[in-house]
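One protein chain is absent from this view; the other protein chains keep their places.
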Amino acid sequence: MNIMNLLFNLINGISLGSVYAIIALGYTMVYGIAKMLNFAHGDVIMVGAYICFFTMSRLSSLFEPGSLAAMAVPSLAGVVLAMIVCTVLGVVIERLAYKPLRQAPSLAVLITAIGVSYFLQNSALLLWGSEPRIFTSVVGSGSIQLFDGQLTITYTSIVTMLTCVVIMVVLTLFTSGTKMGKAMRACSEDKGAAMLMGIDVNRTISMTFAIGSALAAIAGALLCSTYPTLMPTTGSLPGIRAFTAAVFGGIGSIPGAMLGGILLGLIETFTKSYITTNLYDAVVFGVLIVVLLVKPTGLLGKQIREKV
Amino acid sequence: MMKQLSPARKRLLDNALTYGIVIVAYLVLQLMSNAELLSSTLEGQLIPICAYVIMAVSLNLVVGISGELSLGHAGFMSVGAFSGVVATVALQQVIPMDSLRLVAALAVGAVMAGFAGFIIGIPVLRLRGDYLAIVTLAFGEIIKNVINCLYIGVDENGIHFATSQAALVLAEGGKAVVKGPMGASGYSKLSSFTAGFILVLITLAIVLNLVHSRAGRAILALRDNRIAAESVGISATKYKMMAFVTSAVLAGAAGALYALSFGSIAAKKFDFNASILVLVFVVLGGLGNIRGSVIAAALLVVLPELLREFYDYRMLVYAIILILVMLLTNSIGIRQFLAQRFSRVGRILSKRAMKGVEN
Partner (left out) sequence: MAKEFQKGKMVPVPSHSIVPERDVDQMPVLECSHLGIDFGGLTAVNELNLTIGRTEIAGLIGPNGAGKTTVFNLLTKVYQPTRGTILLNGKDTHGMSTTQVNRAGIARTFQNIRLFTNLTVEDNVRIGLHNQVRYPMWDGVFRLPQFWKQEKVAHEKAMELLSIFHMEDLAQHQAGSLPYGAQRRLEIVRALATNPRLLLLDEPAAGMNPSETHDLMENIIKIRDTFHIAIMLIEHDMNLVMGICEGICVLNFGEVIAKGTSEEIQRNPKVIEAYLGSGKKGG
């Protein structure tokens, strides 16, 4: 185990963890406010990645190869368009499938979310086929060489980590500083009381889904930039892992999602390179179980005392 | 108005109806099968239907009756499947008779899954609500992952375990049964529709009798109001564990039945999606409603087969049906809308909707 190797894994782990963190934010925000596990979130990521992929491949032919415009425009357009489509998709899903179930038992909502997940996967299968697409990284395939080429850091990793930091800062400012952010926190504490204070709960929930889905689009583009195989099922496994990350950090907590995501990425990367290549899933989930046993509401989750 | 029946009598009729449906369905399908009226795909689905019915009923014990959401039920099916397969191969010489060996394999599958259920139950049942759910999901994934890396072989010296093909050293004449990601293969198909049917009946008897007994009442009490149940001296850990382990035992038997109806089986068959599939049966059949689980599981296993003509669209249709059913049965707004349009049907529905609010 040499030091360069360690650093390399550390950076890869944080980068992968950043993707998980961005996805986990979508889970955690929706859980915090609507108290539901949105199992379709992973599939919104997949849709985002497809939109990004098609936009990029359509636009890249319009520009002269190698020019700056050819590098920047398709990627930016792809990510922005994916964000728009996913935002709309997220809001529409919430309106049609989840909103009618506000009063329903949580299990009914969970099954509906699973239904939506199947729906998205199978729609993608019909629309775009089952053959894997090879995604080209949104930031190009280059990398930085450090220490005489002993340490390689891809642009994708750098951009992923930076994006994660930016999102974290913006979201923190948003929830603590803006009116909408405060409304969100109020709704997650007590919807009834928030309503009595004149907060439009439905609009706030829509907004939460919009933000979560836009983040999913970004996560989709970044995820496929790291792991370039794109299929209709691409979103589901990272979705489950990110969901684990959200629980790990304490579901409902935004810093928790960040922390959980990055820790999960690190554990996964280090297990793969130093312990076992086959059993990393078992290790990741094993750590989750241990954490929950020690802290039953996750690392940064709030402890709630039952009122008798 | 119908005459009011006493709950005890109603329960008796209710249970009789459940058993009746299963028995009639078996007889009809068996006759059709003998007369070669069943399509070959449906014929092939008979044992899986039995296995999934058992899975749904056993999961209902945890989710509906005990009130804890489990997202890793397929893990127990997996444990039962692989231990059952290994048992049939290992017992080949000891029990030459196929039907007896099947019984032994089912028992081994059930015991091993029950053991796994107990081990997993210790940490899981300390948690509540969504956190409990996520840990069951985690265990389901761990079981899948571990079995995926497991190599098991049988030779004259007994059963050998290893974590790679190379490490699995067997004596002359030995046989590698489970080969990591390749799964298990090279065993004889022992399951039969009749065996599946009997196992379904046993499952129903165990679950229905358990629910209507002292232990079952304790489990129901804990679901309805945990604090009140503890205040009358019911140990939450003990009875939650009882439901969890019983459910795992039944799932293990179902797994062995399922695996032994095919010539080979892989761990990835029992993933998160399989757990969710069974959960969908339970929810659509109605939480705590055993007959509902039986019917929902049987219909939904067959449904994709019936939709085979629309092969490309069948999973999409399945998804849409799932969403619509959940909306129709759970949305108060939609029910009230229907109630106005179709007053008779709607009235029943909206009555149930109001009940949903109270609960």
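In order of appearance the chains are A and B, and numbering begins at 1 in each one.
Simple rule for what comes next: a contact is a pair of C-beta atoms (placed from the backbone, for glycine too) under 8 Å apart; a residue touches a chain by one contact, two chains touch by 3 or more.
Values in this document were obtained by computation on a predicted structure and should not be read as measured data.
Across B:Val154, B:Leu190 or B:Met242, the single residue that touches the chain missing here is B:Met242. Contact with the chain that does not appear here is found for just one residue of B:Leu220, B:Ala298 or B:Leu322, B:Leu220.
Within the complete assembly, B:Ala229 is the residue of B:Ala229, B:Ala296 or B:Leu327 that touches the hidden chain. In the full complex, chain B makes contact with the omitted chain through residues 6-7, 205-206, 209-210, 212-218, 220-221, 224-225, 227-236, 242, 358-359.
The rule is simple: only the chains that are shown with their structure count from here on.
Rounded to whole angstrom, the centroid-to-centroid distance between chain A and chain B, based on C-alpha atoms, equals 32 Å.
Residues of chain B touching chain A in their complex: 63, 69, 123, 126-128, 130-131, 133-135, 137-139, 141-142, 144-146, 148-149, 163, 227, 272, 276, 279-280, 283-284, 287, 312-313, 315-316, 318-320, 322-323, 326-327, 329-334, 356-357, 359. Of all the residues in chain A, the ones that touch chain B in their complex are 31, 37, 97, 100-101, 103-105, 107-108, 110-112, 114-116, 118-119, 121-123, 125-126, 240, 243-244, 247, 251, 278-279, 281-282, 285-286, 288-289, 292-293, 296-298, 306, 308.
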